[in-house]
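So the structure is just underneath, and the comments pick up after that.
One chain of protein is taken out of this complex; the other chains stay put.
Chain nomenclature is as follows: A, B, C, D and E, assigned in order of appearance, with residue numbering initiated at 1 for each chain independently.
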Amino acid sequence: MAADTPDRIIVINPNSTEAVTQGIDKAMQPLRRKDGTQIECVTLKEGPPGIETQAHVDGVVAPLVAQVRARDNDAAAFVIACFSDPGIHQAREATRKPVLGIAECGIMAATMLGDRFGIIAIKNRSIPRHMRYVRALGLESRCAGDLAIDLSVVELSDEGRTYGRMVEVGQRLRDERDAGVIVMGCAGMARYRDRLEDAIGIPVVEPSQAAAAMALGLSRLSWTGKRTS
Amino acid sequence: MAADTPDRIIVINPNSTEAVTQGIDKAMQPLRRKDGTQIECVTLKEGPPGIETQAHVDGVVAPLVAQVRARDNDAAAFVIACFSDPGIHQAREATRKPVLGIAECGIMAATMLGDRFGIIAIKNRSIPRHMRYVRALGLESRCAGDLAIDLSVVELSDEGRTYGRMVEVGQRLRDERDAGVIVMGCAGMARYRDRLEDAIGIPVVEPSQAAAAMALGLSRLSWTGKRTS
Amino acid sequence: MAADTPDRIIVINPNSTEAVTQGIDKAMQPLRRKDGTQIECVTLKEGPPGIETQAHVDGVVAPLVAQVRARDNDAAAFVIACFSDPGIHQAREATRKPVLGIAECGIMAATMLGDRFGIIAIKNRSIPRHMRYVRALGLESRCAGDLAIDLSVVELSDEGRTYGRMVEVGQRLRDERDAGVIVMGCAGMARYRDRLEDAIGIPVVEPSQAAAAMALGLSRLSWTGKRTS
Amino acid sequence: MAADTPDRIIVINPNSTEAVTQGIDKAMQPLRRKDGTQIECVTLKEGPPGIETQAHVDGVVAPLVAQVRARDNDAAAFVIACFSDPGIHQAREATRKPVLGIAECGIMAATMLGDRFGIIAIKNRSIPRHMRYVRALGLESRCAGDLAIDLSVVELSDEGRTYGRMVEVGQRLRDERDAGVIVMGCAGMARYRDRLEDAIGIPVVEPSQAAAAMALGLSRLSWTGKRTS
Amino acid sequence: MAADTPDRIIVINPNSTEAVTQGIDKAMQPLRRKDGTQIECVTLKEGPPGIETQAHVDGVVAPLVAQVRARDNDAAAFVIACFSDPGIHQAREATRKPVLGIAECGIMAATMLGDRFGIIAIKNRSIPRHMRYVRALGLESRCAGDLAIDLSVVELSDEGRTYGRMVEVGQRLRDERDAGVIVMGCAGMARYRDRLEDAIGIPVVEPSQAAAAMALGLSRLSWTGKRTS
Partner (left out) sequence: MAADTPDRIIVINPNSTEAVTQGIDKAMQPLRRKDGTQIECVTLKEGPPGIETQAHVDGVVAPLVAQVRARDNDAAAFVIACFSDPGIHQAREATRKPVLGIAECGIMAATMLGDRFGIIAIKNRSIPRHMRYVRALGLESRCAGDLAIDLSVVELSDEGRTYGRMVEVGQRLRDERDAGVIVMGCAGMARYRDRLEDAIGIPVVEPSQAAAAMALGLSRLSWTGKRTS
């Protein structure tokens, strides 16, 4: 990190739902220290309320990268806080600061906590996208499975129902797919982490935390913004 | 991290060569902040001068884990600073604090900087051990190759000669094996990182830095010490 | 194919260079039959002159999908004629007609002609993108390597120079990476196929031809537009 | 395709059961056009009534390849219509025309319709043979599973019973193995495709159709008969 | 095997439980011939009563290798009879005689008897260790799963209860994970092999037998003690 690089990590929530950004922000709390690296969570106003389809994923890339460019002088690192890691490779072209994706980092953190990880998705239709990404990372042999709670928007607004489905799906990943650790497949699940881990008895990774945690240190190393891919 | 957890990462060099520990310590400098997390580098006195054989790797496990136990109350996280990640799984049984290996973290950091990583080893005979570990991680499809500088101890004391061989091997990994990023396969190579990267023109990961950088943030998250493996 | 589906395959060149579209169109010639399926090649005016960066790839997705929607009633199938298969998954959300990517189809056709395929890229920086895609397809164990001719725009306008480099790279893929078949990693290489195959003595796949050839028949089957991914 | 190559695809059913050939022939109907490429389905008289064992697979190779040689001047391409793709590599030695296997093509078509494919086999003892082939193709990471309906010959003659088992097995592949698309693991299943797809709600690939569809276009390209494997 | 090499295979049980050694010794009976190669089973007195944790695995390495050195002149080959193959790579450094691990050999023998193998473990916590090893061997695509009977020490002393759990777990591996062959994941399970195979109807590999069987012949070949890893 050059002398004039600001000591700030910018976490971009690519959907436009402020409540999700607030949930991420709250999840950042344990990573903050007085006078330490600042962690700023921002909402991508141009994003859809939630990122469910490939069109949503593709659609946020341009404004997200514009945001990265606009804030480049303010940041030591960027975190893309959507489990599809939208725009990660273009963002890496656009800045020499480290850009971390929550899927990438959540999955890598999970491999340190259990042998095979399971992913809890919100929607069934996200699963093929997740799996393509897991294979692109090269980590398919560590992936136990990816299952969705698959609730409607109305159902998702019922926190008890949502949590209940997460427990059910987590148990299936543990018992039927042999997952030793769970990765939450959405930045919006942060507030369920603690109780989910208690309920299913294996580690649960909140991927925004994983990415921001990795960004904290990696942003300080000069080599982490040089890339060939 | 519970309220009473000390804000200190302990980096254990499992060989007994103080100069290597000092090199690691110097490499930690960019990660340190005034009043920030302390990063303490310690030498495993019981270790051999260098870790070259499987006997060396296996031999340091017991004293290394003893060290982890002895310092458990002093640390928020441990880093094992030998590229074979000796004792990592036993150390994870011995403490609820995160234990990070420099091979594991160096390789994961590399996957964020280039598509396929090459490893520069000191000795040819370490390569099979490295490759077994890469496959155990599940990342063999991201590994371009692992080549050794293969110098004798006397030759290694010649810094110019050592650096020259590292450049040669790095170029072969880049040109003949299609590596887009290099991981230094030994904690003792830290001081060559900057000039090696300049010489070969692709990112070079110093794995002790990668592991300590990841430990900085992960040590602050309550879930990172819970493991099923 | 429903009774009212037009018997036409639309091949979209996502870059704005008409000469590339014309090259593709010429390559379609052997696939055409009098009174047979029509193969129409169109240029994406909104595209850049060439697709080299991730920004280029991401940038063509929206206009390309708009084109797919606009022509949906005119087509029995679509072919995306850029070796990064930009927007393929969003296009598949946007239409129930088959959408074929030239990378996907070129690679699959290659696996029927040789055991391991090599890819000839234009630019080095496209290689990581190609490799991520090969792994996402799950075919990395069939990929011998991906090497670029890496010429500047000026050099690329020199057909002899370009062809010479393609021969050199093809020979390296054959001799040093054990490729048994070559896939041309760019839709703009079509006119070099015949002589390249003669020069290097192993099959050379022109991927636009591969994709259009597969589209010819698949577009006639009712099930090929139903997708879960 | 040279000027004098007949515009005809010959689909060889390597078992001697005419009803199976007729079922394949009927499945070809959507691929045919008036004055278009002719698709001729032939029965291998020397074959067994059904191909169940490795001895059956191996036993049909010689007469099948003899058939390919005998009809070489009549065909632009050959399709081997048994899900074990018997004799495919020897047939490719015997002719310069494209030879397509229904397993190979059915699986590749499936990867364009869903992320992971499931295979429905007739007999349990075919599954190891299928799985060896999937790994030989390099596509094991895309394969969700292979399960058999495992009915006796008498039971198979009961169409309702057979269909019922196919639905059961298809649902298991979808729900317990996470298949997003189904490949019918036998050329004799063609007549069940439409209703099976309706019943299980994910795409169902009839592999003889997939192979003939690919053959339609590939047979017109000069390079598709040149092979190094 | 040089002229003065004793015709004796030494099988080392790295736990200190004599009853386990006796069970292995009994399992060796079919491999013995009058005047044939001697198979001697020894107990590692320094080992723990059972090997369950990574600390146990790591802890037996030093005395086990000491045993190998001490008996080097008495043996034509060594077998390490614990399913974690503890110390195998260090033992291979310590002697020029072949050193075979029961996990390695049990798994390889299984791949000759069924397409995908399932492993029955004693304890859940051994599973991540097994899976790391399977990936290090490169055979993860042949592994259907690894499930534990997970009984307490008291329960394990109840032979009927233990056998019942082995049947349950074996059936799950066969029916839910598609295992075509079972590998017993512990040297102490030898006495259950015959009846387990009868109960579940697929081959069951007793890995100590597999390793000793392979050692019988390999110990006679001059090249089998030369190693680069």
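Rule of thumb we're sticking to: contacts are C-beta pairs under 8 Å (C-beta built on N, C-alpha and C of every residue); 3 or more make two chains touch, one makes a residue touch a chain.
Owing to the predicted nature of the structure, the values given are computational and were not obtained by experimental measurement.
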Contact partners of the omitted chain among those displayed are B, C, D, E
Per the whole complex, from D:11, D:24 or D:65 the residue touching the absent chain is D:65
Cross-chain touch to the chain not pictured, restricted to E:20, E:108, E:148 or E:166, is E:108
Sole touch to the unshown chain from B:87, B:145 or B:188: residue B:145
Note that chain D touches the absent chain at residues 53-55, 57-59, 61-62, 65, 87, 89-90, 92-94, 125, 128-129, 132-133, 135-138, 140, 228-229
Residue positions on chain B contacting the omitted chain are 127-128, 131-132, 135, 140, 145-147, 176
Across the whole complex, the chain not displayed is touched by chain E residues 1, 7, 30-31, 33, 35-37, 98, 100, 104, 108-109, 111-115, 137-142, 180-181, 193-194, 197, 202-206, 209-210, 212-218, 220-224, 226-229
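Convention: only the chains that are shown with their structure count from here on.
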Rotating chain A onto its identical copy chain D by a Cα superposition takes an angle, to the nearest 5 degrees, of 120
Note: among A-D, A-C or A-B, over half of the D-E contact pairs reappear in A-D
Chain A to chain E, mean C-alpha position gap in Å, rounds to 42
Per the C-alpha means, the centres of chain C and chain D lie apart by a whole-Å value of 26
Each of the following residues of chain D touches two or more other chains, namely 114-115, 140-141, 176, 180
Contact graph of the chains (line, ring, star, complete, other): other
Listing every touching pair of chains gives A-B, A-C, A-D, A-E, B-C, B-E, C-D, D-E
